[in-house]
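What follows is a single structure, and I will ask about it in a moment.
With one protein chain withheld, the remaining protein chains of the complex are depicted in position.
Naming follows writing order (A, B and C), and every chain is counted from residue 1.
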Amino acid sequence: MTVFTYLLMGFLILCAISVSLSKNLLNSILIYMSYSLIMSIIWVILESPDLAITEAAVGAGITSVLFFVTLKKIHAIGGKERSDEQEENGTGIS
Amino acid sequence: MDFICNFPFFSILISLFSGTICSVLPGKAAKWVNTFVIVLIGAMSAALLWYLLGTGESFVYMMGHFPAPWGNEIRAGVLEAATALFFCIVMLLSMWGGRKKLMEEVEPSKHNLYYILVNLLLSSLLALIYTNDLFTAYVFVEINTIAACGLIMIRQIGRTLEAAVRYMIMSLVGSGMLLIGICMMYDLTGHLLMSNIQESVTAIIEEGTYVIPLVMAIALMVIGLAIKSALFPFHAWLPDAYGYSTISSAAILSSLVSKGYIFLLIKIIYRVVGFRIFHDTHIINVLFVFGLMAMIFGSLSAIKENDIRRMIAFSSVAQIGYIYVGIGLGTQVGMLASVYHIFAHAAGKALLFIAAIGLTDVSGFSRKFIDLTGAGYRNKIAGIGFTVGSLSMVGVPVFAGFVSKLLFAQAAVNNVGKMLPTLIALGISTILNAIYFMKTVIRIYTPRPDAPYESVAIGKEKLYAVSIVLFIALNIMLGMSSQPVVDAIHAGLEMFG
Amino acid sequence: MGANLFVNYGEAVAAVLFGIGFGNLLLQKNLIKKIIGLNIMDSAVYLFLAEKGYIIGRTAPIVTGGVQSVEAYINPIPSGLVLTGIVVSVSVSALMLSLTIRLYRRYHTLDLDQISLMIKKEEET
Partner (left out) sequence: MSRKKTEQEYRKTFAFHFFRWLNGEKDPYLGEVEMKPQEPYKETEEEVKARIREKNMISRRLYGVAKSKEMKGLERFYKAASIIFCCILIYLLLFTVSYLPPVGTADRPVNNEVPQRYIENGLQETGAVNIVSGMILDYRAFDTLGESHVLFVATVTVLILLRLDKKKKNDGEISIEEAEANDRIYEPKNDAILQMAAFVLVPIIIIFGIYVILNGHLGPGGGFSGGAIIGAGLILYLNAFGFQKTERFFTEKTYKWISFGSLSFYCIAKSYSFFTGANHLHNIIPKGTPGAILSSGLILPLNIAVGLVVACTMYAFYAMFRKGGF
């Protein structure tokens, strides 16, 4: 069990660092989701099932959904941003 | 237990509940509910203050069926009741003074939301004042932060949105540090109630086992609260937030929100850590140095500023520096001066903000000094209000600021090691204050021959005039009859210990 | 360094995570990443807090089989406090995200420094 905990903690730090380094916003939010999931497993190991349920429902669920909607709103999902760049480079309407 | 002992609990719950009620009311009704609630809570605080001055003892109030280390508690003493009363007065007057501007700057359909925020802000301030439990304090600090963010961005222009983001980031860093400090404190002492923590802290210091983490925990809590109350290097959000939000928000933010955190800090120093122990840690010197820096750099930035509201905002930075210097002196007199300055600054700064908006309104809505020439003649009451506020901030006798400066000087003389830097900084800061405030006052009373803007009669904006007159009265009262206030603060601080 | 660093490995991880979140908050230019950093910071504090309640060999504080002795269950207080904290963190992130949306709608960028430059330019013209 201790080894498992060590492993999870390691993952936690790994996730946190890769969130900071990832260039793509969508990727970093997905990584953050997995961070929350790992956190909820850690709550179970720490004998706090209440927290595990809440973290799974909120951290990995609602918060991530809100992040995704925000990404949609700022046009970071899908190819819209890319097409803008193309237009700027002169491939679009000029 | 007398029935009057329920009043702190009633005032917190009534303001929380009125926030919920305002969510289903239209804007106009919400306005009346808000005014009524503030007046009611002010009256209750006054009654409580009178009662406590009579008995001369503080009391704790159990929130629920369980006694001290198991349940929540609130605690009321003279200082708490006085602060609550004072906050209610300043809030009511700020709301009155900014009402017309609020109508113009906020969409009509969102007025009731504004009153919800104000009610919840009031309840969180009251909870911060009365609480006897560290975790409750954290929860209400969060309510305070979010409501203050709402107050900043209720007027939706680019500047305020940006300021709101900066404010949130800064304050959340502060809350994170505060929470981690509270966690460490809980880990070392096993309690969350302030009085129980203090017993354990004394025991820890005597045993000497966990001294290092204890000092770290205290440092984290103090730094967190200092960040939240915009001490000097952490004030980046402040000028825009105070300078561009709607005027009641600016007055409330500058005079109440940051003071709520400072009050909590003082409470932590006295009730959680203990004054002696806090004095022995070196955190006090850090606060002192940053306070000195804030006094000078805040004033310098204010001099450079060409925008009247941003100038007042930078002046806030300097004044918060005064308060931290008072805490950093580490004597009872210094603390007294700080608490008095909380009152004096709240009264003066709210008056300045409210008066400044009257001046800019008669100058074609421009905040540049060049356009403000002669504004004191065009809106007489605002001109007088601004002059009184400036004189109070500079520290002219008769007004509130003078007494606090006197107290600071007294406290500095008592502390041999820190006397020289304090007095020098006090002198420099006063001169700088005088330069930028007097420059503005002279500017608004310089006659302007071409008269491009129309003047406003006093009778036209009655509520505004009433609020300014009452603010002036408050300032003069604090300055003229300072002795009862100082005595009450002294008694309150004695009750803390 | 004291003796308990490796015994308290959970708390050490929480401290490192707090630092990483804090660094994200300071260094990232993108607002969304700042918000993620904020969330990481918050959950690090909660991990730090929850570690306080854990006691090896005891179970979750739900009374089973009528056993009501301290020896059987972990400390329930940190769990309750963290529960409160999680609510605070989700409300704060919702608020920050909506602020982000509003700023983007107006200035079409997520970089706070760029936004303030744009505001200054806007006012000059």
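Methods note: a contact is a pair of C-beta atoms (placed from the backbone, for glycine too) under 8 Å apart; a residue touches a chain by one contact, two chains touch by 3 or more.
Computed from a prediction, not measured in an experiment: that's the story for all the values here.
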- Message: By the document's own contact criterion, which visible chains does the hidden chain reach in the full complex?
- Response: A, B, C
- Touching the absent chain in the whole complex: find that residue among B:120, B:222 or B:287. B:120
- Just one of B:36, B:70 or B:365 touches the chain that is missing; which is it? B:70
- Query: Among B:17, B:36 or B:50, which residue is in touch with the absent chain?
  - Reply: B:17
- Tell me, which residues in subunit A touch the chain that this view leaves out? 48-50, 52-54, 57-58, 61-62, 65-66, 69-70, 72-73, 84, 87-88, 92-93
- Against the chain that's been left off, what residues of subunit B make contact? List them. 1, 5-6, 9, 13, 16-17, 19-21, 23-24, 61-66, 69-72, 107, 109-110, 113, 116-117, 120, 123-124, 127, 133, 135-136, 139-140, 142-143, 146-147, 149-150, 153-154, 156, 180, 184, 186-191, 200, 210, 212-213, 216-217
- Missing-partner contacts on subunit C, residue numbers: 1-5, 7-8, 10-12, 15-16, 18-20, 22-23, 26-27, 51-56, 60-63, 68-70, 72-73, 75-81, 83-84, 86-88, 90-92, 94-95, 97-99, 101-102, 105, 107-109, 113-114, 117-118, 121
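Keep this in mind: only the chains that are shown with their structure count from here on.
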- Could you give the separation in Å between the centres of subunit A and subunit C, each centre being the mean of its C-alpha atoms? 14
- Gap in Å, rounded to a whole number, between the CA centres of subunit B and subunit A: 38
- Message: Quick check on subunit C: which residues sit in contact with 2+ other chains?
- Response: 100
- Spell out the part of subunit B that touches subunit C in their complex, as residue ranges. 135, 139, 142, 146, 149, 153, 156, 158-159, 161-162, 164-166, 168-169, 172-173, 176, 179-180, 183, 186-187, 192, 212
- Message: Which stretch or stretches of subunit A touch subunit C in the complex?
- Response: 5-6, 9, 12-13, 16-17, 19-20, 25, 28-29, 32, 35-36, 39, 42-43, 46-51, 54-55, 58-59, 62-63, 66-67, 70-71, 73-74, 76
- Item | subunit C to subunit B touching residues, read off their complex | 2, 18, 22, 25, 31, 34, 38, 41-42, 45, 48-49, 52, 77, 81, 84-85, 88, 91-92, 95-96, 99-100, 102-103, 106-107, 112, 115-116, 118-119, 122
